[in-house]
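What follows is chain A.
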Amino acid sequence: MSIEIVAVSKRFGAVSALEDVTLDVPGGSLTALLGPSGSGKSTLLRVIAGLERPDTGQVRVAGDDATALRPQQRNIGFVFQHYAAFKHMTVRDNVAFGLKVRKRPRGEIAARVGELLRLVGLLDVADRYPAQLSGGQRQRMALARALAPEPRVLLLDEPFGALDARVRAELREWLRRLHDEMHVTTVLVTHDREEAMQVADRIAVLNRGRVEQVGTPAELYDAPASEFVLRFVGDAGELGGSLVRPHDLELLLEPLPGSVEVMVDRVTPLGHLARVELVGGDGAPLVARLTREQLQELELERGKILWARPERVYAFDS
Partner candidate 1 sequence: MGERAGTAVSLGAVTTFLGLVVALPLAALGWRSASDGPHGFWTAVSSPGAVAALELTLGASLVVALINAVLGTVTAWVLVRDDFRGRALVDAIVDLPFALPTIVAGLTLLALYGPRSPIGVDVAYTRAAIVLALLFVTLPFVVRTVQPVLQELDPELEQVAWSLGASQAVTFRRVILPNILPGILSGVALAFAKAVGEFGSLVVITGNIPLRTEVASVYIFGRVESGSTTSAAAVAVVLLALSFVLLLSIGAVRRYASRHDRA
Partner candidate 2 sequence: MPRLGLRSLALAYLAAILAGPLALACYRALEHGVSPAWRALSAPDTIHAFELTLVVTAVAVPLNTVFGVICALAVVRRRFPGKGVLNAFIDLPLALSPVVVGLALFLLYGRGGWFGSWLSGHGVQVLFALPALVLATIFVSLPFVAREVVPVLREIGDEQEQAARTLGASGWQTFWRVTLPSIRWAVVYGVVLTTARSLGEYGAVAVVSGRLQGRTETATLRVQERYEGFDLPGAYAISIVLALLAVLVLLAMTLVRPREGGV
């Protein structure tokens, strides 16, 4: 079930949350809406869900115009950052809710709920209440609940934002595997670029209510359309008016052609790699990323003068 967003705009009072956004979400894909807070990504998700009405524009699901439909009529699944668990119902009843509301027969509900609980690994806590579950378990329950009525589209609003780092990493991987199995068109909102890169087939980068670029993770990283996308999707330093990715910066002990004099400001070991902050002749900051072997070879320390040669630079108009 593909989703088409056509020229959608939305204002909240004086604030423009979305400006003329047009986006295609291919059926069966896992698309991430990536951007900083205030970029409009959550608003866009809620417009797709029908929880917000756009001021202008259209939302089409599987070719049909859904703009005027209420959330109940759109057959979507929605997962919130803070779970929105029905705390007065057991896990089983939470997952069954969408089916009960559609008045499905008891046997069918029980079977489907059981299948989903097994899928998300919550069968043994099925009769507990949400307050008795961990954050990760609650979010898995929320996913199962959203998937139970077989929605055409699954929408996730920063679903792992409230969880601690390890659980977040586990659930990311788990979501990717789930999607590979179930192939429900999924839209994921996140401000975490690593999450988007790891999980999504396609990423739409939003900034201040506009779509900056849409593409695969590789496309965004290697061929960013704007400085914003370049900086948001990875680290970048400035070198003579252009931008350089840390791993594209070669550090030399001698001034070879094409290199610029720089001074080491700070070295931060990060496990296997090290992050080296440099200052160029014009005072502009640069970042290089080296392996530990390279670090030792160069004998880097604060204040050392080196020469930096970019293997690749990016330049944008404006």
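As a convention for this text, contacts are C-beta pairs under 8 Å (C-beta built on N, C-alpha and C of every residue); 3 or more make two chains touch, one makes a residue touch a chain; residues count from 1.
Quick note on selection: all candidates are chains of the complex that A comes from, given by their letters.
Predicted model only: the values in this text are computed from it and were never measured.
Participant: Candidates 1 or 2: which touches chain A in this complex?
Facilitator: The single touching candidate among 1 or 2 is 1.
Participant: Show me the residue ranges of chain A that touch candidate 1 in the complex, using the header's touch definition.
Facilitator: 49-51, 70-72, 74-78, 80, 82, 84, 86-88, 97-98, 101-102, 129-132, 142, 145-146, 148-149, 155
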